[in-house]
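Right, I'll just put the structure down here and ask away after.
Subset of chains shown; positions unchanged.
Each chain gets a letter, A and B, in the order it is written, and its residues are counted from 1.
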Amino acid sequence: MTSSAAREPRPPAEVVSLTTDYGLADGFVAACHGVIARLAPALRVIDVTHLVPPGDVRRGAAVLAQTVPHLPPGVHVAVVDPGVGTSRRGVALGTPEGLLVGPDNGLLLDAAAALGGVTGAVELTNPRWLAPRVSATFHGRDVFAPVAARLALGAPLTDAGPAVDPATLVRLPEPLVRRVPDGFVAEVLTVDHFGNVQLAAPAELLDPLPARVRVCPATEPTAPGADEDAPAGVGGWEREAVHGRTFGDAPVGALVAHVDSTGRVALSVNGGHAAELLAVDPGTLLRVRGYGVVGDAPGQHG
Amino acid sequence: MTSSAAREPRPPAEVVSLTTDYGLADGFVAACHGVIARLAPALRVIDVTHLVPPGDVRRGAAVLAQTVPHLPPGVHVAVVDPGVGTSRRGVALGTPEGLLVGPDNGLLLDAAAALGGVTGAVELTNPRWLAPRVSATFHGRDVFAPVAARLALGAPLTDAGPAVDPATLVRLPEPLVRRVPDGFVAEVLTVDHFGNVQLAAPAELLDPLPARVRVCPATEPTAPGADEDAPAGVGGWEREAVHGRTFGDAPVGALVAHVDSTGRVALSVNGGHAAELLAVDPGTLLRVRGYGVVGDAPGQHG
């Protein structure tokens, strides 16, 4: 990991991006912008979101990973940091397509993978890069923003602190996705502003399914008592969905299963809110199966 | 519409503005910023709002039209697009004071009128201007943002795709406004963050009314059974309002009818929330009439 690349000076970054759970009602985000602007007045800063639910590291990781591929090469700061001020490390990660800065709690690693994988990592302990007096509760302002500004100006990653073995970085559990005989089981990864339910499943699990599918809750296939071949869901409900390309492929108010703009399977309601209709949240397991592929009488096909 | 102006190169725009219903909790807005920043790194981007209620094209149209006159000349992107991915067209419109980019669903036309009227229109079909792979559900990122960046850099409008006859652009119904003997009837156009109730009526309908007015619900004057001369409202309530210049012209908690900062009639409560007090929403019809002008006994004048 202490590759020579990490020590070489880089060209200045085009942008710094910010992803936090700070909300928009206080001055926290502006303080981070201010710290960056003082150090790097000409740098563009793009706000990814500041409405990650407080402390929800998984949600922050998902939004960050899905957005960074569309940003210019730069330094991406993320702060969802319930352990701020404790012994958890602050880190900066190098990738082929940009740098990531934030707490070592799993928040950054999906984004690092989306940018080509971790090529170097350091712990942010260089006191000359931090605020003169680092508060115990606001490392966005006192640690991550000034480090990001310095990296964006082209300072070498290894000047930020000592190398960290990437294998020691804290990782979140992988979301569950698995193929089952008539379709797949997958965890709900995110619910967006419109209520679209994004599953952790990639497009290739939906593509082979027929024009109509069924959706039902599922149990963890490895949980005690789980029956992965059970024809009906565990939650007592099962809904039919159109297998389409976009919301308008289903009638208004109807459910559509499609591949979303990130390449993942999603469930949406045309003109409605799928997460409310299905009463699901991130982490809920759902089974999506072809209508009639297994266990249906022919007359039931849609 | 295929005026020579549309084909001539233009000077680079000073800004791109963004108006959407994307919300602020996901990375959608940042992805649009990122696409623009990759193509036009020096361009200023101004967010108008991303909190248009999901799918509310009328609300998006009103916010956009009321804001663009105050922005520098530029390219204004708006995306409130329940028909994304269906056969609805994506368009760019030329006006004397800027360009508008978004879906052809009526969202852009009030803003076009505010900028001097449509002088040219094209359908956004040039594949070299779009994302390499256009998703079915995120045309803000894959169609409208890259088109806006290219137009902002000075590319000719007609390079974005074939000309569209402006007469074929989808239009929203005009909000209802009509003069009645003792005042006017008008539709609620917007309710803002403070609860101010903006009517579609222009200032000149309020100006001649006396220092106190009465407000009541109204029926569509052309609806069956509507009686446009009925002295009282149809909803069973009638409220008195001060005809003033600003909130403070009425006592705290009292209703004031005034001309708002866009030149339209508005109803506000000093220190309160007029839309909650009146229980009205966009689309509600209200009658505003002079106190005592018609049908009042002299002793009732305020």
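We adopt the following convention: contacts are C-beta pairs under 8 Å (C-beta built on N, C-alpha and C of every residue); 3 or more make two chains touch, one makes a residue touch a chain.
Everything numeric in this text was worked out from a predicted model, so none of it was measured.
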| item | value |
| --- | --- |
| Number of copies constituting the complete assembly, 2 shown | 3 |
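Note that only the chains that are shown with their structure count from here on.
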| item | value |
| --- | --- |
| Inter-copy rotation, chain A to chain B, in degrees (Cα atoms; steps of 5) | 120 |
| Chain A residues within the chain B interface of the complex | 14-15, 17, 19, 24, 44, 46-52, 63-64, 66-67, 70-72, 190, 192-194, 245-249, 258-261, 268, 270-271 |
| Contact footprint of chain A on chain B as seen in their complex | 22-31, 33-35, 37-38, 41, 54-55, 82-86, 135-138, 141-142 |
